[in-house]
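Every protein chain of the complex appears in place save one, which is left out.
Right after this comes subunit A.
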Amino acid sequence: MIKSKVDEEDYWHSSKFKAFTFDDEDDELSRLKESRQAVNNIRRLVEEDDDEDDVEKVSWSGEPVGSISWSVKETAASSQRADREPAFPKISTVTPSISRSQSGYSLSSLFKGEDGHMTQIDRSLIMTLCKEVLFRELESRQTALRHFIHYLSETQNQRLLLELHRALGRAEDAALLQYKEHLSITDENKRRDFLKNCLSLPFSAEDLAHVQDHYTLLERQIIIEVTDRQAERGGKVEIFQKFPRKALILNMPLITTLYYCCFYHYAEPEGTFSSPLNIRQTFKISEKQYFVTALAARAKLKAWLDVDALFASRNWLGFTRKKSPLSFQRVVDILQKNSAPTHVLQDYVALVDDGELRLTLAQKHKCHNIVINTYRDMKDRQLLLGYRGKVVRGSVEERKIDDLLSNPQIRWKN
């Protein structure tokens, strides 16, 4: 489908997607709030006797019992056979029919169905069957093979399952299956050693790099955990006192670890294991990813100077200006979610490129100055007048609006 850019824009502004927005300011929501009010008022009127309602009838309710004989008759009726024409036609199918029979101990009976699919697996037979024969038989019967594999994983017969994968040349499947075992190892040192052994498994090159990272990460987490636990108990490191750790860092994802290190070990020199820069280097974390994580961690600590410094970039004249690998809209979002104060937010709202978006964000986050200045630049007296009602009475912002409104030098367009 080929569409011009204009079409697309029109599209997004058409009523189809304007019909409803999940914005706070939505009229509908305020209507809803009114109804909430109304309903709450009524509540007071009727709350006198709060008797049992039908709403909560989820538990055992105490109904009388039905007739058993009827049911037994039904069951009996359905097992009666009658000779007659088939009611529905058989459809030509390459899929196996599901056999009910469970008896038979010959090899062929293991593989029932029209094209040799196995539907019933006799475990004791399998145990006695020569594995080469079994695996060879299974290889040509994909459905039977899948059933067998599922059966082995359900019964947790890891050994036979691995053997099967290997015999069928499914080396990567076998590697993943073995790697999976680490999940049931709770001791972190044992888990680390297990992961190290996994490095010799026949993974694809891509997956091997991931498993290598997994091992390196856990190894590092163990070191960090030991050091930090001591620091925390020692009671001398301020950050651990101020923000006690809520969970162990062991077995957390890489980005969580990076966040943790940006939180507790931000200023450390690159040489230490817990230095965010070292982690970034070791695991080849992208600039954007590093930036997002550091920003969130420092914002959480309300370390606004660190936040500021993340954006610092000097041009050739030595002036600093704010640069971000992330759109400033997102930056504002992250800061706001970490409850940044308005004076911090407004610096970043001001950097949003798109004028319309900037105004929306400024309104949403109550960055009054930006809104007021924008209306002034638009020479829109009406909008400014309207906004006056949204700022606190007697505030600096209100005075600023009043000053602007009474400024004879501005040529208002309305």
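Quick note on the criterion: a residue touches a chain if its C-beta (ideal position, glycine included) is under 8 Å from a C-beta of that chain, and two chains touch if they have at least 3 such contacts; residues count from 1.
In this section, contacts and distances are computed from a predicted model.
This complex has a chain not shown, and the name its UniProt record holds, of "glutaminase", "VPS33B late endosome and lysosome associated", "Golgin A7 family member B" or "alpha-amylase", is "VPS33B late endosome and lysosome associated". Residue-wise, the contact with the chain that is not shown comes from A:I285, picked out of A:L168, A:A231, A:I285 or A:L301. Touching the chain that is not shown, out of A:E132, A:D187, A:E206 or A:D403: A:E206 (per the contact rule at the top).
Among the residues A:R166, A:K302 or A:R330, only A:R330 touches the chain that is left out of the figure. Even with one chain removed from view, subunit A keeps its contact list with that chain: residues 1, 3, 7-8, 10-12, 14-17, 19-24, 28-29, 31-36, 38-43, 45-46, 53-63, 65-68, 70-72, 74-75, 77-82, 84-91, 93, 95-98, 100, 102, 119-124, 142-143, 146-147, 149-151, 153-155, 173, 176, 179-180, 182-184, 206-207, 210-211, 213-214, 217, 251-256, 283, 285-286, 288-289, 292-293, 296, 326, 330, 333-334.
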